[in-house]
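The complex is shown incomplete by one protein chain, all other protein chains being positioned as in the whole.
Chain naming follows the written order as A and B, and within any one chain the residues start at number 1.
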Amino acid sequence: MGAIYLLTLRQLTGRWRLLILTVLAALPVIITALVVRSPEAPSVSDFESFVFSTLLAGSISPLVVLAIAAAAFANEIEDRTLANLTLSPLPRSRIVVPKLLAAITIAGPPVAISALLTGHLAFLGDVRATLAVTASALVGVALYSAAFTWLGLVSSQAIGIGLLYIVLWEGFFSGFVDGVRLLSIRHYSIALMHGLDPRRFAGGHHLGFGVTIALSAIVFCGFVWLSVRRLRRMDVP
Amino acid sequence: MSRSTAPPMSGVTRSAASDPRTTSASGLAPVIRVDGVSRWFGSVVAVSDVTFDVSPGITGLLGPNGAGKTTLLRMITGLAAVSSGTITVFGEPVRDNPPLYRRIGVMSEHEAVYGFLTGRDFVRMMGRLRGVEDLDAAVDRAIDFVDLADAQHRPMKTYSRGMRQRMRLAATLVHDPELLILDEPLNGADPRQRVHFQSLLRKLAAEGRTIVISSHILEEVELLADTVLLIVNGKLAASGGFRAIRAALDERPYHVRVVCDAPRELASAVVMLDSVDAVNIDPDGAIVVLSRNVRDLQIELPRLAQAAAIRLRRVEPLDDSLESVFGYLVER
Partner (left out) sequence: MTETQTGRPETAMPRGGTVFDIGYQRYTGPREGRHRGRFAVFKNGVRTALGLGRGGRAKVLPWFFIGVLAAIALIMALIAGAAERLAGPGTAEEIGLPSHSDYYGIVSMIVFVFAAVVAPELLCRDRREGAINLYLVRPLTGSDYIAARWCAFFAVMVAALWLAQSILFTGLVMGDPTPIAYLRENWLDVPRFLLAGIAFAAYATSLAMLTASFTNRRAYASVFLVGLFVISTPFTVGLASEIGGTVGQWISMFNLTNIPVHVNDIIFGEVSKITEGAPAGEFPAWVLVSWYFAWTLVPGGILWLRYRRMTP
């Protein structure tokens, strides 16, 4: 299992990719730093809505994870090297899990550090709020990774479908259709943030904390289970 | 051993004489059992109701390109599902049965590898995934076997094609599998590499392993395989010892087309030869000679032509291709 984890780490990293990741992750930090310094600092909810909800959880996090997690399996299928892994006596779950963990390992730190710094700047050193933001961002990364790893395994058009999901589902519909929020990873992130630090993030229209934790666990395990099932049943190229 | 698999789905009963099951010399259970297996993709049938057994030794899977060899091998290795029928390897179903891969080594037709890994790292990783104990020793053995010890520390993207194939073979062998399945392993190999590869395979077979190797080159399989399975258009056209198949070929006459200056005159001379069964005249003036004994024809024809002062312009065999050979066999 460790062998697959390390192999995937090597497959998914590359100089340019890491550079772009860093740039993307730096954006919210930069914008926060500038905004906080200006005399007309917006209210917490405006700021939160813009930076965290839209920028971080809604755009940067899923895009970064899409590029990396979908590639975990999609690249192997495209390159036709997946058989090297499936023709081993490992149970399929011990192929899926290390790849997923590798994707989280690469996408996680940039997003987490970005969230950490952004939160630190925005909330002027409030530890609890900062940790809330960081933890929820990480959970978002984990959930997106599970979903996009599965997508990369299932479809050759994974990126197109993933982009549609991010732009239409997360970006558009979940904004005003309440039912969609139940199935929106971005909103899980936001709800977790609210739940972890209710004093700072009070109010607002979001899911309950307990419900979110349960849904997150179900979604994560569900996608992992789906990936394992798919790997067992598919025709490996 | 009692058969736990279902009877062939086609409903056609096979007589003992045409039953393609190979009986192994030692009377042991066959290693691979393929029973009534078909595979279709939508409306395209890639493999059609194939039944055979494979025993230890080298078995050649032979057939023209597009015959279904790769699809069949992918089903045997469990990479692809069957549409109907069953496949068992070492007595167990092969699909969705990861522990079985400890005993099977597969070299697929795709030459893709992880280019950034060194040869040694690649073999080592394959060994680790397959649970090899004493990994370094096994890797050393495998790499020595394919004679790539001096190149093992270079990244595989710097390898030549032949070296990549050999390193892939090492990765296939590192866990010492009893069954080896090689899909067109000699694709793109130069003559020297072919000879080397062939000797490697013979060494492996001598150790008691079962090797299934697929190819579309008759001569290669002739040199290597004890048993041959001929696949044409998804169907099993012939199976058994190679000599037996060759002998079957000799039963039907060869067609040889001769273009010359005086076709009818030559025809009347040629038809007198013992080695000739019949002579036809083509609409465009060439004659087609049917002969069972091509060697004799080869000697006699120029003599006849010289004696009759007829200039031979072209002499060509019409049915020496693999396809036509298989065609004959399939018709039977």
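What we mean here is this: contacts are C-beta pairs under 8 Å (C-beta built on N, C-alpha and C of every residue); 3 or more make two chains touch, one makes a residue touch a chain.
Predicted model, so just to flag it, every value in this text is computed and none were measured.
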{"item": "Touching the absent chain when the full complex is considered, from A:L7, A:I60 or A:A122", "value": "A:I60"}
{"item": "Residue, one of A:I20, A:L131, A:V180 or A:V219, that touches the chain absent here", "value": "A:I20"}
{"item": "Residue numbers in chain A that touch the chain omitted from display", "value": "17, 20, 24, 27, 31, 34-35, 38, 40, 50-51, 54-55, 59-60, 63, 66-67, 70-71, 74-75, 156-161, 163-164, 166-167, 171"}
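Quick note on the criterion: only the chains that are shown with their structure count from here on.
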{"item": "Whole-Å gap between the CA centroids of chain A and chain B", "value": "49"}
{"item": "Complex contacts: residues of chain B adjacent to chain A", "value": "74, 77, 79-81, 96, 98-102, 104, 106, 108, 110, 112-114, 116-117, 125-126, 128-131, 171"}
{"item": "Interface residues, chain A side, partner chain B - complex", "value": "3-4, 7, 10-11, 79-81, 83-92, 232-233, 235-237"}
